[in-house]
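The following block contains the structure, expressed as structure tokens.
Complex shown without one protein chain; remaining protein chains in place.
The block that comes next holds chain A.
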Amino acid sequence: MKSLIKLSLLKMRGQVRALFSKPTSAVATIFMVLLYGAIIVGNFMNSSSEDVIGMSIDIHIGILVSLAMSALMVIMQLMNKNKAMLMGEDAFYLLGGPFSRRQVQSFVVGYTYVQAIYMSLLSLFMVISLVGSTSMLVILCIFLANYFIYVFFLGLTDYLYVVGIVFPKLANVAKYVGYAILICVFAVAGYFVFETGFDLQTALLKFAQTDAFYFIPVFGWAKMFISGAVDGNTLYTLLGLGLLVVSSIVIFILFRNFPYDYHEKAIEDSFALSNKMKAAKSGNTDAMRDTSKLKNYNSKFKLGAWAISSKLILEMRKRKQLVSIQELITLALFAGMSIILEFGIVWFSGMLVYWVVISSQTANFKEEFQNYMIYLIPDSPLKKMLAIVGPTILKNIVVVALAITVVGVIGQEKIYDIGYAIMMVVGYLFVCISANILTLRLFKSTANRTFVLLMQMLIVILCIIPSIALSVWLLFTLTLQEGQILQLFSIVSIFANIVVAGIIIFLCRNMLNGRELQSE
């Protein structure tokens, strides 16, 4: 067992060494640590002056959001088809090496415990950023609750995975567990919706605050534990924590003592998953995709550079990304909140700007910009550039226009406001797309994703500066009434954003001649 622990420590040291192997990576790592550190320390410094009980409504919703995030992560993990107990190299040395089954399983459990720390820290960060400052006790409880959720579900996922290998008839149990949790959540939520006479706003608050949520296994117990600590209810705190600890111990015992042989399939799955993950990390977004059930579409390709657009649209259809379920859920969530909570079209447009920022970052431009086939196509670089960004821009404009129109019509907004909101989001869409391209042009390699993400955000901000400068200049040049100032800022920023984006795209067109990106 000592050698396994040594292996873990060596791997951890290797990961740290890799993070600091390049100056950009080291700077980005230090920056991120300082950023998260500053947020958390800032929170602690404020916590003494706050009354925890007084802000319990906010924190209840914050807790619910953090639990929802953890639930999403663990349910996705449970239902994921790409499963493996270990990474390829670990599987090779552990399952093929001189270790007993119990030793290997203990190692996997230990690895799960470490993984759970990272994931629960992420959930904790989410709550802190939502509710602002809170007490050390609450922070500790939120961390512990999320930690036990991850320990339980990651352990359960591993256990059900090996059970599925040995008893193929039980291979789908993990999926049914995921469905069962979702049914529990919807049953409790449905009960409140019915009880409140379909008043969704009140139902949401009740769902977040009342005890019925505690009947949802694991997540309910976690909420009982945290809410107990927030509200000063010792019984709930101890009961919630006790249930979480006992369930985690049960899973640990079940998995650690699993007596059957599953090595061959486990090694095979581990290598398959490792290879897919390496490909995904290097930018191949389709690496994790199951292509066995891919639908064939009748495709017609335009001539010259526009064939790239045809290809991209075909790939979007195959990935079901023309409008993906994930995007529909996000938009429905924003629209629902905007309508039910009466946040209005301005708030909804703001959320769409956020959606556009994320959507443009995930747009798969890198693959096109770094493929020799695209460089060699005998057509002008500008046409190739437009052919690459065209489908993403078009898709987003259609989605944004439809979403804002629907929310605007339901909210009985003015046609001018609807049109204005659409134009504003489209303006930001152009800026985000061009910032994405400029980032790729400036930094070429996108190996350090965190660094690239930060640069992208910075470039988006820089791109918005001209619109602000122009607005300020016009403000001092023209004589305006008070109500017209905001309107001026808005309209100028829309057009300035589109113009800045156009200039960036034009200046970056030579990226498609092949020399700009690959040479250095």
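As a convention for this text, contacts are C-beta pairs under 8 Å (C-beta built on N, C-alpha and C of every residue); 3 or more make two chains touch, one makes a residue touch a chain; residues count from 1.
To be clear about the criterion, contacts and distances are computed from a predicted model.
Chemist: Looking at UniProt, which of "Xanthine dehydrogenase family protein molybdopterin-binding subunit", "ABC transporter permease", "ABC-type multidrug transport system ATPase subunit" or "NADH-quinone oxidoreductase subunit H" names the chain that isn't shown?
Modeler: Going by its UniProt entry, the chain not pictured is "ABC-type multidrug transport system ATPase subunit".
Chemist: In the full complex, which of A:310, A:330 or A:405 touches the chain missing from this view?
Modeler: Here the residue in touch with the unshown chain is A:310.
Chemist: Check each of A:115, A:326, A:371 or A:484 against the chain that is not shown and name the one that touches it.
Modeler: Result: among the candidates, A:371 touches the missing chain.
Chemist: Considering the whole complex rather than only what is displayed, give the residues of chain A touching the chain that is not shown.
Modeler: Touching the missing chain: residues 284, 286-287, 289, 291-292, 294, 296, 299, 301-305, 307-308, 310-311, 314-315, 318-319, 371-373, 375-380, 513-515, 518-520.
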